[in-house]
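All protein chains but one are shown at their positions in the complex.
Coming up: chain A.
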Amino acid sequence: MRSFVLEVWGELACFTRPEFKVERFSYPLITPSAARGIFDAIYLDFDPQSKKSLMYWQISRIEVLCPVRYISLMRNEVKEKATLRNIQAWMRDPSHLEPLYADATKDDTGQDTKGRTQRQTMALKNVRYRLRAHAVLYREDHALRQKIEHSFERRARAGQCLYQPYLGCREFTGYFRLVEPGEEARPVDYTEKIGWMLYDVFDLSRPGAPLRTDRGEKPRISLFEAEVVAGVLLVPPYESERVQKGVN
């Protein structure tokens, strides 16, 4: 089993604390789920029949390479979401379209629950991390592992990705490069007990499929007690008892 190290960086990042989401406030460093998302963006293998993933990326180590710096932004956000039901109705009958006015004010919509709202974001500025991860296969298979590891290495080295990685929010673009063996990291002198941090939103213990929230499916939130020591956050494996998982 091989581990891969990615160096990721970006001008802005916001790894939103779920408890302070309405006026966004970021964790001081990337969460394991956001880090997993960056690996997923480069390569993730799926079963062609069931369309379910055959693996997940287990983040094992996060190194903070730039000092933690916050920046306060005010952004326009929307209050409502495009629902699956509305979109299906529109597909059936395009003449009955109820659009989502992203830039509407209360004067336009006549109500408080629609349109746009201005909210604060406490984002991070100039972030740079080294993320170490390895592939966990739901059914161990030597050939598949070889394929996954080889494909990931090739794609990451060439800077290829399925979609542009992002740093917490889609609008905060993340850049990456594969760290070759022997390259040294210099984490910043940052030690902190962060406390309960989001580990992941989805159940990593079984092959994932898109969540059907319209059928009442709920995510499985997991948390862990994060402690950064000398710029390094060691992430326990998902199966670990140190990761508190919700009940499905």
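Quick note on the criterion: a residue touches a chain if its C-beta (ideal position, glycine included) is under 8 Å from a C-beta of that chain, and two chains touch if they have at least 3 such contacts; residues count from 1.
Everything below uses one rule, namely that contacts and distances are computed from a predicted model.
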Name under which UniProt lists the unshown chain, selected from "Electron transport complex subunit RsxB", "ABC transporter permease", "CRISPR-associated protein, Csd1 family" or "Spore germination protein": "CRISPR-associated protein, Csd1 family"
Absent chain, residues of chain A that touch it: 17-23, 25, 67, 69-70, 72, 77-81, 113, 117, 120, 122, 192-196, 201, 211, 213-214, 216-219, 221-223, 225, 244-247
